[in-house]
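Heads up, one of the protein chains got dropped from this complex, but the rest are sitting where they should.
Read from first to last, the chains carry the letters A and B; within each, the first residue is number 1.
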Amino acid sequence: MKTKRAADFIFAVFFTVMLLLTMFAEDLYRLTLPKVAVEEVTRRAFAAEMTGKDGAVYETWRTVPAIPTEALLGDYGDMVYAVNETENGLILVEYIVSTGEESEGYIEITGGILTGTLAVIGSDREIYPGQQVIITGWDESVALHTARERGEDISGYVQEMRKRLLTDIVCVVGVIPVTVVAVLLCNRFCKGRWRFLKVPALIVWCILVCLFLRATILLPGEWIPEKLIDWEGWKTNRESFQL
Amino acid sequence: MKKVVVKMMLSLCALLFLLPIMLTVVHSFGVQSVDEGNFRLTSLVPSGFSLVGYYDLLIEHFYVLRNFWNSVFYAGSITCLNIAVSVPAAYAFSQARFKGKELLFFFYIMLMMMPLQVTLLPNYIGLRDMKLLDTPLAIVLPSVFAPFSVFLLTQYMKGLEQSYVEAALLETKSVFRIMLQMIVPQLRTCILAVFVFVFAEYWNMVEQADIYLRRETLKPLSGLLAIGEGLTTSEVLAGSVIFMIPIVILYLYFHDSLEVGLESMKL
Partner (left out) sequence: MKRYLLKCRLLLIPSLAGLALFYVLPYVRVIYYSLIENQFSRRFVGLQNYVKVFQNEYFRLALKNSLLLIATAVPVLVVTAFLLSLLLLKMKGYWKLLRIAFIFPMLVPTASVVVVWRTLFDGSESVWPVYLLFIYKNIGLLIILLSAAFSTLEGEVYEAARLDGAYGFALHRKITLPLISPTLLFTILIGVVYSFKVFRESYLYFGTSYPPDHSYTLQYYMNNHFFKLNYQNLASAAVMTSLIVAVIVVVGVRLQKKFTV
């Protein structure tokens, strides 16, 4: 009897912890990532001198790609960390750039990096290339708006958001009937040692399970219920394995 | 005096047997030197205390959690379906009379004894022809029909009282009802034993996943831990402990049934 009590305890604790971790591990992971501040490489006006036909020197300006001076790193001051968007999130990439003039805290870029790249201008800890980061002050709606104005393809992002919303709705609505059924079943069948499964613990559990489902659906990659039968995979498999 | 010596020796042996498990648990909380691709403890005596392994495994490589739930899904569904298929079959073996029953049963025994590498190829071909490769079903379906549980349940049933069937037949004509109401309760111990044994077996599965599955997201945790690609030693140790816990829980619940049930494993 004692061993079964112990087993009950380990069972409840272990699986609750695993469920909670599955739900929140991704968020916790995000919290541990270094936060970086970025600035887009844009064209800026730099003062320039122009010699006229008559030999007089005029004050004028030219627009060239430029980044803040604090973005330049490395012993030679020619390295720039940029944030690249990949399937695995935002990843740091290093660029070697050639620089030109400096003015008002900005420095001209004459080569090595394109306009529109997100250059890192500060971070809350040491960072290195290849690392996953998150951007501080990143406003999704603003970013989305700019992307749309630029005419970039954002349908994948919108789809992802729709999927998240749908999953949330299904899970929240799903909690209620699942909990009711489970409570009814347990009141009917849980006797003796299993009494601890009755109402309060069970409600908590059902909510946990639904949240868990939500998290697993949203974890990157495919999850079993989503793609139980993978028709495309079948086809390719059939071709490659046919004797 | 002699008894004391025997007890001492046995305790020593028991300690020796538990040593690998205890060392795994203790070292998972210890500090390991960082050397990738080695997967050996730095020293047998643990040094320091840290949760780095657990933290790295569960937070940084949180995708491993998916493989953990895959393992739960595979082992759980295989075990449940296997029992659902095996109980009727065992019942038929103990009740029905037909020509070649002994031979058929011997065929089951033979199949049970076959090493996995032999059945792997037929299974693979069967799955390929049904275009099930690289799906969860590839892991689940062949294992559902593994003959071990049929064998054990049939042998256990031989030791049961048989006279109740005629009495039950007066009440109902449904074979299913007789099975569910009369047989299954009597088989409880053996079913639990089968549950634990089969669950542990498929919890430990490695080769099937390696061969039938290509996508990492579908693989169970066992293979991942053993090969340890992209993981450090301390992470592998933490994973080992996490991987062991469900088995410990099952054993704590059903250890007496397991022993009694497996005792009927004889010819």
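The working rule: a contact is a pair of C-beta atoms (placed from the backbone, for glycine too) under 8 Å apart; a residue touches a chain by one contact, two chains touch by 3 or more.
No experiment lies behind these values; they were computed from the predicted model shown.
Novice: Among B:51, B:110 or B:160, choose the residue that contacts the chain missing from this document, as touch is defined above.
Specialist: Checking each option in B:51, B:110 or B:160, the one touching the absent chain turns out to be B:110.
Novice: Which of these touches the unseen chain: B:31, B:72 or B:120?
Specialist: The missing chain is touched by B:120.
Novice: Specify the residue from the set B:78, B:157, B:191 or B:250 that touches the hidden chain.
Specialist: Within the whole complex, the residue contacting the unshown chain is B:250.
Novice: If the hidden chain were put back, which residues of chain B would touch it?
Specialist: 3, 6-7, 9-11, 13-15, 17-21, 23-24, 27, 39-41, 44, 85-86, 88-89, 91-93, 95-98, 106, 109-111, 113-127, 129-130, 141-142, 144-145, 147, 150, 165-166, 169, 173, 175, 179, 196-197, 200, 203-204, 206-207, 211, 221-223, 225-228, 233, 236-237, 240-241, 243-244, 247, 250-251, 255, 258-259, 262-263, 265-267
We take it that only the chains that are shown with their structure count from here on.
Novice: Suppose each chain is reduced to the average of its Cα coordinates; what separation in Å results between chain A and chain B?
Specialist: So the centroids are 37 Å from each other.
Novice: What part of chain A is in contact with chain B in the complex they form?
Specialist: 3-4, 6-7, 10-11, 14, 18, 21-22, 25-26, 28-29, 32, 216, 219-224, 228-230, 233-235, 237-238, 241
Novice: Over in the complex, which chain B residues touch chain A? Could you list them?
Specialist: Going by the criterion above, the answer is residues 58-60, 62-63, 65-66, 68-70, 73, 128, 131-137, 215-218, 242, 245-246, 248-249, 252-253, 255.
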